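Below you'll find the structure I mean.
Left out: one protein chain. Kept in place: all the others.
Presenting chain A:
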């Protein structure tokens, strides 16, 4: 049965409570931290010789679509009414937005050490001890808007520019791809200052703290962010019904991207599904 992912701002108090409770239960069981580990394990930058499955690569979108689905399935085994809500950061674009309320994601980090001290994921509450992070912190951290060097969330206009791309991705299939929907949405850009951080990447930077690095999944807002990124991809697919995932076939021997990217019908680890198999989610979920 097809279920619905909602805008987090439209959740009822009960829906908010049930989502948070399911996430906390997943954490209690130790399953949450396996998702954190998977994301760490699959981070590969694009200047080396390794296969890139999750970032700086065409399969950024289908890999995260599947990652989100796995997480959602785990939540729904705990509470079958729960789905992963999305955070439309073009609208709810301030530290004062209700997404950061005490009954949901909790608030900003404190100034001294960026530790989140409010809400269900505050370390002091005893239910959210960070296990896998890049530093030896055991608490969630945030630096919303990076007040020391302010940065704004992406605007609706900036997102619409990305939506006007007509091709899924282009060579060299990495963070330097000059056009194409995937790299524009992932948000790599040349230049200097905050202009380098676009769309998806910019949101990670805006939240700050653990969301900046390999431990980003430790912040539950990761899922709400990626639910919206997935929604944007879904809407783009609807607008461009003929624009399938690229590359359609693997880059050949001699190509700089040979064996470094996933083509349309190649399996993505750790699940062994292909980008083509992740293209259509209409039998699983829809966005409201």
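The criterion applied here is as follows: a contact is a pair of C-beta atoms (placed from the backbone, for glycine too) under 8 Å apart; a residue touches a chain by one contact, two chains touch by 3 or more; residues count from 1.
Heads up, the rule we're going with is that contacts and distances are computed from a predicted model.
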item: Listed names "Tyrosinase co-factor MelC1", "Cytochrome c oxidase subunit 1", "Carbon monoxide dehydrogenase" or "Maltose/maltodextrin transport system permease protein", matching UniProt entry of the absent chain; value: "Tyrosinase co-factor MelC1"
item: Given A:95, A:213 or A:251, the one touching the chain that is not displayed; value: A:213
item: Per the touch definition above, residue among A:8, A:53, A:108 or A:234 touching the missing chain; value: A:53
item: Residues belonging to chain A that touch the chain removed from view; value: 37, 40-53, 55-56, 113-114, 132-137, 172, 174-176, 190, 196-197, 201, 204-205, 212-216, 259, 269-270
